[in-house]
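One protein chain is absent from this view; the other protein chains keep their places.
Order of writing sets the chain letters: A and B. Residues in each chain are counted from 1.
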Amino acid sequence: MTDASQMANGGSTSPLAIELSAINKSFGDVHANRDVNLKVVSGHIHGIIGENGAGKSTLVSILYGFYAADGGLISVNGQITTIRNSADAIGKGIGMVHQHFMLVPNFTVLENVMLGHEGSLSIEASAQKARNVLNKLSEDFGLTVDSDMIVENLPVGLQQRVEILKALFRGAEILILDEPTGVLTPQETEQLFDILRALREQGVTILLITHKLKEIMAITDDVSVMRDGEMVAHLKTAQTSPAELAELMVGRKVLLEVDHTPAKPGVPVLQAENLCLTTANGIDHLKDISLTLREGEIVGVAGVSGNGQSELLDVLSGITTPTSGSFRVGTNEITTQRPSDPAQLRRLGVAHVPEDRHKCGIILPFSAAESMILGYSGTDEQNQGWWLSPSALEQNCADRMHGFDIRPPLPSLASANFSGGNQQKIVLAREISTQPKLLLVGQPTRGVDIGAIEFIHKQLIALRNEGCAILLVSVELDEIMSLSDRILVMNNGQMVGELAREEADEQQLGLMMAGIGAEDGITTSQMRAGS
Amino acid sequence: MQEEGGVADLWLQFLLTIDATLRVATPLILCAMAGIFSEKSGIIDISLEGKMLMSAFAAAAVATLTSSALAGLVTAIGVSVLLGLLHGLASITLRGNQVISGLAINILASGLTVTIGIAMFKQGGQTPNLSRAERFRPIELPFAEQIGNLPLIGPIYREVISGHNILVWVALAAVLFTAFILTRTRFGLRLRAVGEKPEALDSAGVSVAKTRYLALIVAGVLCGMAGAYLSTAHGSGFVREMTAGKGYIALAAMIFGKWQPRGALLACLLFGFLEAVASRLQGVDVPLIGEAPVDLILALPYLLTVILLAGFVGKAMPPRAIGEPYVKER
Partner (left out) sequence: MSAPPALPRWADVGLIPLINVLAALIVSGVVVTIIGENPFEAMMVMIKGAFVYKGSLGYTLYYATNFIFTGLAVAVAFHAMLFNIGGEGQAYLGGLGAGLVCLMFDSMLPALVLIPLAIMASAGFGAIWGAIPGYLQAKRGSHIVITTIMFNFLAASIMVWLLAGRLKAPGQMSPETRSFSPNAELPFIHDIANALGMEMARSPLNLSFVVALLACVGVWILIWRSRLGYAIRATGHSAGAAQYAGIPVSTIIIITMAISGGLAGMMAINEILGVQHRTILGFTSGYGFTGIAVALMGRNHPVGIVLASLLFGALYQGGAELDFEFSTITREMVLLIQGLIILFSGGLAYMFNRPLAHFLGFLLTPRHAGGGRRG
């Protein structure tokens, strides 16, 4: 630990923009930050990497005054300070670009930028001043945005630019970015990185929070690794490797290898043809999606999040009706004219592990037994006619808890009181136990501990081996590559390519996810030939 | 000659209805502007009714005791602001349910006004009749009679423009004031932001709670004036339940006006006009229909609001964060 901190100090003369020592923060039983130390060198891009739930966001929220730390010291530019709220942080020259943008959607760019920093009581005067500053900033950093546009009409990448402008407008010399690329396309990410480099040129210190190794390697000068609320290493980026960082992040050698035998695909279970989904305000989420899924295979859908994968799951599970196109489950055809719904599709043997288990997969205040029949409360094996029998529900739940090693094995406990991994197991147990013909799975291991990940992966392979067709959507490329028999790649609502398991590698998938295959008209076979 | 007299008379009748419209609409306008301040800040305000009722009582009681309409007005404003702060305590600080808190204030006001009224004045919940000096009197504009005699235009000046008390003019000024604050000032910008996306304001270093409290205080002031108008300007004393749902009509007008000052003003005038027409038609036989269905005319504001809210004509979009207590993300 001491070597690492010395390393972060680099040449011990370089001034520190931020120094945190022994920061602690708990939420109830959860110790989100434990004795966290951090030294950020002025004028550097400093990355903090860690898995979901490692405590990165809590740490920067403390730095930005959203939460008060339970203990510890914060120094900014060498001076010990207290940051009680965001106004304090802004006063100290700290700016933040939040993961979820803090923009008023129906305000113009200009209004958003000056909000809270208007300078005078009258808006007119403030607006004129703000406009001048904005023009200057956009010249200096290449941050061009039309300042009279309504923010909600801007693409996500530009909205993020507005966030950066907001921070700079407030005089930020230290800029914190919390998972800034999660919503960006690779191109937008590249543009963002150009901007960050330009900012560094001008002497701005940048703290980049991410869980993506690639980004750390691409842009940071220094990197700190967090795990389970603690800082486990401080390193110079140039002197480390992705493998080393990954190992530090998870605390052991990353081994996402599952016992994956070759698939024996059978008859088609799902056939989708030219599925399109367009929202009322004309945004295309899905464009001409066609795919076939056969018995006994896992087909992975790779892509940057927000490229239509969620909508694809929604359409195939019957939550959303496609605007055009059709899909066939067994012999049943579902079209816009003959739409279906989740209840009917479940009866046809389609099970669905949703991407967001808190929003959809379980109902937090319900008992585990009640969450265990979500989606199946209308089927007869759970009921007596119109009525529900609590004892039958609890018995059924207890059986499944035993089978899936769900802890604590208490059917009457509220779903909210289970850990993320156990909640996910509740969902999985429910969806798998009906012996589905087709399983739609979204982000099966998001926010789940390592032990549960292994368990879930094994369950999916076992289900495949029994002949179920599985459509796996995940933003974790490792997960896609280790589980899938075939890999489809989505970009901007389209399927841009397909790779067989053995020919997929991260680089190639990355290119396809960036939409390069589609734009350049390179077909899958050409890509195959090229590789 | 007969014919001409008929036309002039009809014209006069019409102008008198317009005049009545203004009088009836005044408390609605003040309350609707109050509602805009609360709701733009993200706080559902069904307590307009209760605030207005309590301040109507306070105004009349204090006006009687001090023989000063102005003292009554100041007290009314104070009482209404206090109720606003109570609503704020429940919905901002304690993050309670805003609808329930508003409802509680309305019921509280019903009980408290009568209880205190009986204890103070022993007139079954009413306050004593106010004398001319204890009320806000009509302001006759200069030359009202002379100009009033001019044909057609004259009666407009005499009947519609002249002869209103100061609070009517204050209500109209309140619309300009509200529009100005919302669109031209720093407070207005923050107010609109806090009702749409409070976390944006918070991360910009501005207190969400302070901004919302301030909005509720302004709303309280406006409601207080509406209450004082009812008991010490339009009426001459407090009568139990004298608001009779006007707070809710104002709420409806605010929604009907899509949370905008100008729209709300027009809606208040429309609803006021319907009430003025209804009271003129009381007991009048209308050809073909028979006795005028006054009760149904009076129900039109509610019906129109339902239709508008359902999006059958245009769409009323409330502020996005309305009704949600602000909690920082865990």
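In the analysis below, a residue touches a chain if its C-beta (ideal position, glycine included) is under 8 Å from a C-beta of that chain, and two chains touch if they have at least 3 such contacts.
Here the structure is a predicted model, which means the values were calculated and not measured.
Colleague: Among B:Leu16, B:Leu65, B:Leu82 or B:Val114, single out the residue that touches the unshown chain.
Modeller: B:Val114
Colleague: Who touches the missing chain here, B:Val160, B:Leu251 or B:Leu265?
Modeller: Counting the whole complex, the residue in contact with the absent chain is B:Leu251.
Colleague: Of the listed residues A:Gln344, A:Ser433 or A:Asn492, which contacts the missing chain in the full complex?
Modeller: Residue touching the chain left out of view: A:Gln344.
Colleague: Contacts of subunit A with the missing chain: which residues?
Modeller: Looking at subunit A, the ones touching the missing chain are residues 26-29, 68, 70, 317-319, 341-346, 352, 354, 356, 359-366, 370, 373-375, 377-378, 383, 386-388, 390, 407-408, 417.
Colleague: List the residues of subunit B that touch the chain left out of this view.
Modeller: Counting only subunit B, the missing chain is touched by 44, 46, 86-87, 89-91, 94-112, 114-116, 118-119, 122, 125, 245, 248, 251-252, 255, 293, 295-296, 298-299, 302-303, 305-306, 309-312, 318.
Operating definition for what follows: only the chains that are shown with their structure count from here on.
Colleague: Just give me the whole-number Å value for how far the CA centre of subunit A lies from that of subunit B.
Modeller: Averaging C-alpha atoms per chain gives centres 48 Å apart.
Colleague: Tell me, which parts of subunit B touch subunit A in their complex?
Modeller: 183-190, 192-193, 196-197, 199-207, 320, 328-330
Colleague: Along subunit A, where are the residues that touch subunit B in the complex?
Modeller: 27, 64, 66-67, 85-91, 96, 98, 102-107, 111-112, 114-118, 120-124, 126, 166, 170
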